[in-house]
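Dropping a structure here in structure tokens format, bear with me for questions.
Every protein chain but one is kept in place in this view of the complex.
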Amino acid sequence: MKGFNLRHLINQDSNLLRLFIMLFVVFTIMSAVKPHLFLKSDNFISMAYQFPEYGVLSIAMMLSMLTGGVDLSIVGVSNLSGILTAIMLSKMIPQDAAPGYILFMIILAVLMALAVGTLCGLFNGFVISKIGVPAILATLGSMQLFTGIALVLTNGRIVTGIPIMYSNLGNTAVWGILPVPLILYILSAIVISSLLSKTSFGLELYMMGTNPTASRFSGINNTKVTMLTYMTSGILAAVAGLIVVARTNSAKADFGTSYTLQTVLISLLGGVNPNGGFGTVAGVTVAILILQFLSSGFNMFPSISNFIKDLIWGLVLILVMVFNYYSNKYAQKRAISKRSKEFAQKTM
Amino acid sequence: MAEIILKATNISKAFAGVQALKNVNLTIHKGEIHCLAGENGSGKSTLIKIISGVYEPDEGLIEIGGKVYSRLTPMEAIDRGIQIIYQDLSIFPNLTVAENIALNLELSGKRKLIDWKRVKQIAKEAIDKIGFKINLDEKVENLSVAEKQLIAISRALLNNAKIIIMDEPTTALTKKEVAALFNIIKNLQSQGISILFVSHKLDEVFEISEKITILRNGQNVISGEAANFDNDLFVYYMTGRKFKETHFEAESRKGTPLLKVENLSLKNGFKDISFELYAGEILGITGLLGSGRTELALSLFGLLPADSGKIYIDGNIVKINSVQDAIKNKMGYVPEDRLTEGLFMPQSIGRNIIISNIKELLNKNGFMNENKIQKCIDEWIKKLGIVTPSQNLPVQTLSGGNQQRVVLAKWLSMHPRILILNGPTVGVDIGSKYDIHQILRNLAAQGIGIIIISDDIPEVLFNCNRILIMRKGRIINEVMGKDVTEEELAYQMAAEA
Amino acid sequence: GTAKKAEESTGQSSQQASDQQKPAESKKWKIATVVKDASNPWFVRMEQGVKKFASDTGLEAFMKGPSKADAALQVQVIEDLIAQGVDALCVVPVSPEALEPVLKKAMDKGIVVVTHEASNQQNTMYDIEAFDNNAYGAFIMDNLAKAMNYEGKYVTMVGLLTMKSHNEWADAGIARQKEKYPKMELVPEQKIESEDNQEVAYERAKEIMKKYPDLKGIMGTSSKDAPGAAKAIEEMGKIGKVFTAGSSLVSVAGKFLESGSLSTITFWDPADAGYAMNALAKLILEGKKDQIKDGLNLGVKGYENLKLKGKVLVGEGWVAVTKENMKDYNF
Partner (left out) sequence: MKKLLRTNEFYIFLILLLLCVFIQIQSGQFFTRNNIVDMLRAMIVPGIFSIGVLMVLVSGGIDVSFTAIALLSMYAATRLLMIWHYEGNVILAFIISGAIGLFLGLINAALIAFFDLPTLIVTLGTSSIFTGFMQGVLHSREISDIPKTMINFSKIDLIRVYNAKLGISSGLPAVFLILVGLIIIAWFILNYTMLGRGIYALGGDRIAAQRAGFNIIKIQFFIYSFVGFISGIAGMTRTIMMANLHPTNLMGMELTVIASVVLGGTRITGGHGTITGTMLGVALVTIMSNSLILMGIPTFWQKFFTGVLILIGTGVSAYQSMKQKNTLHGVEIDEKELEKV
């Protein structure tokens, strides 16, 4: 497990270290100001229920941003696959079905949701890499398309009547402390981070995101990498959709629309380079935690409106970036003075 | 002695972790043609950037026309008559030829508005000066490297320049164009303009320069009249080493050719190309810009699949419609422009080396094998002598020569049987160039078939046992490297049919 | 009033097992009102009711809501409030179904849950409705029909196709027309989406009036629909030829009532609803559940004689405002 050695990770990426510091600062402030509320285990379990759905979406967003693109359709994909799951679970299970049958149908519905996510992602990848539409436009269009299909399927109504067995998944915690959505987040994070750091696909993705021309000249199949990336993003969006269905016991065409820009924000804070090529699941995860601590922390102040949260969140993003700027400068200066000393000794 | 027009004294400059210049001096007189030489990373470009105000020196003074500066802004430098032609040309791909030529002049003239007529007028006069014809409304991104270079040169000639600095101005020019450029340089000299130029091509240095300043490791080595140098001395000062160029001789060709090409044609690229490449050979393909040589290379490597014709490897017909096909057939390609096509500049040296070979470095379960990867990277950094403190540094921290070695390492790490190199030593210093040539010869000796595409005539002459000459999209002749002279080769490349 | 409050609290706190060790007089229930979207003037108005309740009773009553009407965000706000251990939640769900799991969690933890605008909510103790949705939709239609002189083509407008109450009102309105106004005719578009945005409502109204030059009525449901349509009617010179009626507030729609481009608006006062929810929550916290039956009086206008149907308490209807009586309302 040397890949998950924290020290190793932090050394690799000074941005991650700064994010950890930021997380620690937020944590300390919140704990100091509201110790009896923030430090309660209930609070942490509650947060563990909350962030997985947009956490998984953030990882999806990060993937598309690694290619140098963006995927604005993730929420659309998530709702579309959620709706299809919900329709299947509510319409195709008779009232008196045996638990075994229900379980079978749930597994089937989950597989179908993942298949829908895969198809949507492949569609995005195709439009971007084969037709050459810029990602921001392609996914803006497909977002409307997917949401449109969801609307047509439901006539805008909410889909309910999902078996308790399924919605329990979204609202129970294993051993009382590990909510199922959290487990799904951790699984997605581990899978994607191994995909990125341990497979040739990951390496090819990072390289293509850095310089698509050089990657073509190096024998990377840009089309394939792009398709696979958006496909993975689509699958993750479907996973998020499955979590939302379980969490809300329903599905609707417009759940979570505010997550789109939020996930971009998280990715950027997490150190993903908007031009592609750089970014890690670890960074994004810490960014998610910072957001969740801030968000839950602020809900502890009745007098602070949720809008202040937006303000603080923007400030955090910009402060971290400005801090990065200065610490890079400082690191550079330090390196120079060290080198010139060595140089002076050498030439003496 | 003519008046001193530029004097840089005790210039020092450090970058993150690198002392690029240490107490460097440079003096240029009026109307002098001065060559700045040194290996890759010796500090030439940095010195130029300081003189032109792009970088601020850590220490030292710059004196221009009697005025002393501890730092210059680019605008001041331009105002004082310093014009620079950068190696990367610094032109705007999205603007037209006319704008690219005229904008700087208009900027330094502090103009706020644009008079398009005037812009075109200026541009037209400028290109007429070097006798170069081009559509002034064409976007520069649609032009070839040589055309871009000519644009950069015409632009520099425009401003009321006292000194024109050229960082490797001839890398992408043909012999003929170089000769034309030298004429222009001499013409400028006669008008009292000084020229400072960087070049790695020995013959050019001696043909044109009057004075030579050599840097090594960011420090002055020597500065003096060109007449006091000869080739060997010059190379020795630069590198501290001595080289001897010999002709490359391949083992006798036998058996089936490694690669055989029959009647390959591509619209607007090349026509009826046929040749054979045997294992252990270094085959040169030379021709002027626009002769189709690069298109042919791209086509062989699957980037521009040919319209018709056949390709055989080991006597078996193969289809190469993509780079993946080429790699499957164990071909490697070192591209013309390493910055955009060859390298992932902000990524680590290690990643750059393994990227084309990654499929070979996986475990059985499909994950990357860290040990194998580490070994592979270490092996090639060592074999090719890439100078770096760590493989984790971005490639952009390397000098040109070392960057080119990384490109080579990328392809060699996949153990190619056929290696195609397009301009393998463009912008690489003499020492590195020699080293790269030795590497190629060793590879050939190990049975790899190598194709060098280059218009650097000595390069193909000495390093290729056989040379194909291309003109207007066709192969017009085949010669043996040891049987021709540089002049003959140059004549055949250029002669009008 | 402090003494009385203290007395009340002492009386009830014994029922809250977890609070027994606390000194009785410091017991101040924490009641959170969670709305759809805190920036909407509708809920800004509701907050006044909540504040009034807080100052009337001295309890810690406050309002929270996501910055956008998004069910997923609302769930998160409620999660946080549960974690903080509020005593009661008064919720106006973006989507009742989507909140079922989280409200169930709240009730499992012993938190009192009261809802509003969610007559089908399962996991709530009581739901308060200002009125019956079907009756309200029918009433809007009655107003529109009267303005149209009971004849001509009309269309309905909803905020979003995904907004439940809007769609219910529109459907009820259509049903009413079919039943009572045979000379009126619904155009094939049936429902138009205004995205709960006055400018979109305006653009859509213009478009539909171009498509059906003989269109005579636009029934609005979202508070942006009727004013948007009224502006289109005004600008296109169709006052007196095309009519609109729908939900809105005087502060938004007043000038259109005045100009005659808007016939009637209907609404209920969100402040009263907010107050009523909190009062009901307090009643439950006090353990006075036995008082909750037909005829319950929460001491707020319109909620003085509630009808109980299952878990749903239905109030006394709505307010209809026309040019004549608009002066009486300042919000």
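First chain written, first letter: the chains are A, B and C, and each begins at residue 1.
What we mean here is this: a contact is a pair of C-beta atoms (placed from the backbone, for glycine too) under 8 Å apart; a residue touches a chain by one contact, two chains touch by 3 or more.
Given the structure is predicted, the values throughout are model-derived calculations rather than measurements.
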Contacts of the hidden chain among displayed chains: A, B, C
Touching residue (missing chain; options B:Lys67, B:Arg111, B:Lys186 or B:Lys359): B:Arg111
Touching residue (missing chain; options A:Leu23, A:Ile102, A:Leu122 or A:Leu140): A:Leu140
Positions on subunit C contacted by the hidden chain, ascending: 39, 41, 44, 67, 161, 189-193, 197-199, 202-204, 206-211, 213, 227, 231, 235-238, 241, 251-255
In subunit B, positions touching the absent partner: 52, 54, 74-75, 78, 84, 86, 88-95, 99, 103-104, 106-108, 111-114, 144, 266-271, 290-292, 295, 304, 469, 471-474, 476-477, 492, 495, 497
Contact footprint on subunit A, counting only the chain that is left out: 72, 127, 131-134, 136-138, 140-149, 151-152, 155-156, 261, 264-265, 268, 273-275, 304-315, 317-318, 321-322, 325
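Here is the rule we go by: only the chains that are shown with their structure count from here on.
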Chain-level touch network, classified as line, ring, star, complete or other: line
Greatest separation from subunit A - chain, by CA centre: B
Interface ranked first by C-beta contact pairs: A-C
Chain ID, smallest distance between chain and overall C-alpha centroids: A
Chain centre separation in whole Å, for subunit B relative to subunit A (CA means): 43
Whole-Å gap between the CA centroids of subunit A and subunit C: 35
Shared interface positions of subunit B, touching two or more other chains: none
Of subunit B, residues touching subunit A in the complex: 14-19, 22, 219, 303, 322-324, 326-327, 333, 335, 340-347, 351, 354-356, 358-359, 362, 366-368, 410
List of subunit A residues in touch with subunit B within their complex: 194, 198-200, 203-204, 206-207, 210-211, 213-221, 277-278, 331-332, 335-336, 338-340, 343, 347
Complex interface listing, subunit C residues touching subunit A: 32, 38-39, 60, 62, 64-68, 70-73, 75-77, 79-85, 95, 97-102, 104-105, 160-162, 164, 167
